[in-house]
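Just one protein chain is left out here, and the rest sit where they should.
Moving on to chain A:
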Amino acid sequence: MDLREDGLVAVVKRDCPTCRLVEPVLAGLSRTGELTVFTQDDPAFPDGVADLRDDTELSASLALDIETVPTLVRFAGGVEAGRVVGWSRAQWTELTGVADLGEGLPEHRPGCGSRTLDPDVAEQLLVRTRGGALRSRRLEISALEDEAEALFDRGFTDGLPVVAPTPARVLRMLEGTSHAPDEVVAVVPPNLAEATVEKVAVNAVLAGCRPEYLPVVLAAVEAACTDEFNAHGLLATTWGAGPAIVVNGPVRAEIGMNWAGNALGQGNRANSTIGRALQLVIRNVGGGRPREVDRAALGHPGKVGFCFAEDEEGSPFEPLAQSRGVPAGRSAVTVFAAEGPRGVADQISRRPESLARSLALGLRGVVHPKLVRGFDATLVVCPEHARVFAEAGWDRARLQAALDEYLLLDRAEITRGAGGVDEGVPAGDSDRPLAKFRPGGLLIVHAGGGAGMFSAVIGGWAGGPGGSAPVTREVDPWR
């Protein structure tokens, strides 16, 4: 594009009343021979300008980063020396050095939005200027196809409709991170395919995420694709658990997550779509599909996506992420193997010991009431239960220790055959009680609405090195 080395450049459109107001001013300046006018809509506007350029393609407007018309820019030696936005007699006079501009015009008048910012145009411009950075294969959905049906047919969805990942939407999604689209986030099982930032963004669009959720999704993908989390095993097992995400730190409020009423349920866009985006990455990038490598006998509805935030503000406990080594004030995700949640009611206990024993009874049912140490679990303590612990001065470690104690199970009760149930632990040569969970196999999170003495148990899967261990990763590095 041919911009002036020296002189004035104006950008206008006929659709703008202020541009029409300054039409005679521009004609007057044109006679000095140092004015070029770029017009965004009507190539014949304004009248009386000698060096009038058609900018209906908006290339000059983009290059000049025009947000408002009219904008008058002065160049000196090929460098911008000043600009005025809208009409102001004083400012135009100062910039042009021409006295008595715009006789009969008001002293000032604000301009109008540049066409580069029109929503329909902005999308095309985004793709035109930055679409070259995208590497994903482009697929065409013909005008005769229904877009939602076409995306189902191509196997990209989890059974619910998805948002079409157009280049413009993916580019807007990528604005949620400073990372380059081609940076590899993780190697995704089961196919061990590299997920780039762009591929994660494509799947985040499918899932319905907003761009500001993308760093959380990227951190979740990073966490889920570690050897410790073992997403391959979690996917391939016939057990029904899937990956869940709990979010800590300032990002929760920044993106409007829910940690209060119905925290584990539907209705919050960030909660619903972040978990879904992770599952779609595993499905689409990793190739992990139900009834293929995903061998779950039953599965559960949260396998569409399971993500919630911890209530840190109302919690008697140190936030989960901090208890796992993330510095205070930083945002993080913790991924863990999760079945669907099941409520544990206790509306009577006001002593922490009694309540902890109640919750331990609820946890005992994980995998099977007579099996121990194989499976992990997560306990979501609701605010009304947390209050009992808070009033007694119990912190996270105190509750954890109490649960460990109350979950030492009497071998006689859980041996195979005991209680008329053949399932159970093999008879041993010791009668020492057995711990329900391995050390580190029980996560405690605080979330939920202010009313209801109903906490929740989320069963997991085989814990530790032979299965899946919870993994925490910071969000901020992905911003």
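Everything that follows uses one rule, which is that a contact is a pair of C-beta atoms (placed from the backbone, for glycine too) under 8 Å apart; a residue touches a chain by one contact, two chains touch by 3 or more; residues count from 1.
We adopt the following convention: contacts and distances are computed from a predicted model.
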Requested in this report: Determine which name in "ABC transporter ATP-binding protein", "Repeat protein (TIGR03806 family)", "L-serine dehydratase" or "UGSC-like domain-containing protein" the UniProt entry assigns to the undisplayed chain of the complex.
Outcome: "UGSC-like domain-containing protein"
Requested in this report: For the chain that's not shown, point to the residue among A:L26, A:V49, A:L264 or A:L280 touching it.
Outcome: A:L280
Query raised in the report: Of A:V37, A:L101, A:L206 or A:A360, which one is in contact with the hidden chain?
Result: A:L206
Query - Residue, one of A:S114, A:T177 or A:N230, that touches the chain absent here - result: A:N230
**Report entry** Residue among A:E67, A:E147 or A:E423 that touches the chain left out of view
**Finding:** A:E147
Query raised in the report: So which bits of chain A touch the chain we can't see?
Result: 124, 134, 136-143, 147, 151, 156, 164-167, 170, 188-191, 193-194, 198-199, 202-203, 206, 230, 232-233, 236-237, 280, 284-287, 462, 466-467
